[in-house]
Each structure stands twice: as structure tokens, then as C-alpha cells.
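Got a structure for you, written out below as C-alpha cells; questions coming shortly.
Every protein chain except one is present and positioned as in the full complex.
Right after this comes subunit A.
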Amino acid sequence: MIRVCAVGEIPEGEAVRVESGPDGVPVAVFNVGGSYYAIDDTCSHQDASLAEGYVEEEDCAVECPLHATCFDLRTGQPGGPPARVPVRTHTVVIENGDVHVALSQATAQVA
């Protein structure tokens, strides 16, 4: 499990990028209406940081800043082209006032 930041350090509708998971894959952690979600930060289509994307709070999704595919933050599924492959989702654990991520054991999709 990796520590991301203190609760409250990610404003609502924003995200932070965690640079170093054990497998070297960056992870993005989102705050949507006080709930936290973690997905792989790199779009499954091309090299773009999803943490920089617009968060659609109503749909619990993030829009890739490059080609505008929306990914569901709960499932990692893309809502439309160009991405066709889901990004991994990770488990967020809130402990002692800190946000932690337990990384998925699935193999990451590389853009």
C-alpha cells in the first residue's frame, strides 16, 4: 500500500498523480464529492496523464486531456473512442487521515 497524501489535500473534482508504484506505473487518485478513486494515470490509448483531465463529477469519470475519451473512475472502462481498453482501477484506503492506494495485481495496459 502506498501513501498518497492527507485527506483534504485533493480538492473536490481534482486529482493527484502518484509517481512511483512498485511496478513503476503512475497512479491517479481522484476526489469526487468526497469519495476517492484510483486508476492508472496513463491513458490506455496514448501517453497522457489522466490526472490532468477534466473530472465529470456527475458521471464519476475523467476526460483524457489528449483525445477526450472519458474513463469511468469506478470501473476504468472507456466511454468512447479513441481508447478501447480499460485502465486498471486500484483500491483506495483511508487510514489515520491519509489517503492510501492498494495497487491492483492485474497487469497494466501500456499505451
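Quick note on the criterion: contacts are C-beta pairs under 8 Å (C-beta built on N, C-alpha and C of every residue); 3 or more make two chains touch, one makes a residue touch a chain; residues count from 1.
The rule is short, and it goes like this: contacts and distances are computed from a predicted model.
The listed options are "Glutamyl-tRNA(Gln) amidotransferase subunit A", "Na+/H+ antiporter subunit D", "Glycosyl transferase family 1" or "FAD-dependent oxidoreductase", and the UniProt record of the chain not shown names that protein "FAD-dependent oxidoreductase". Residues of subunit A that touch the chain left out of the display are 52-56, 59, 63, 65-68, 70, 79-82, 84.
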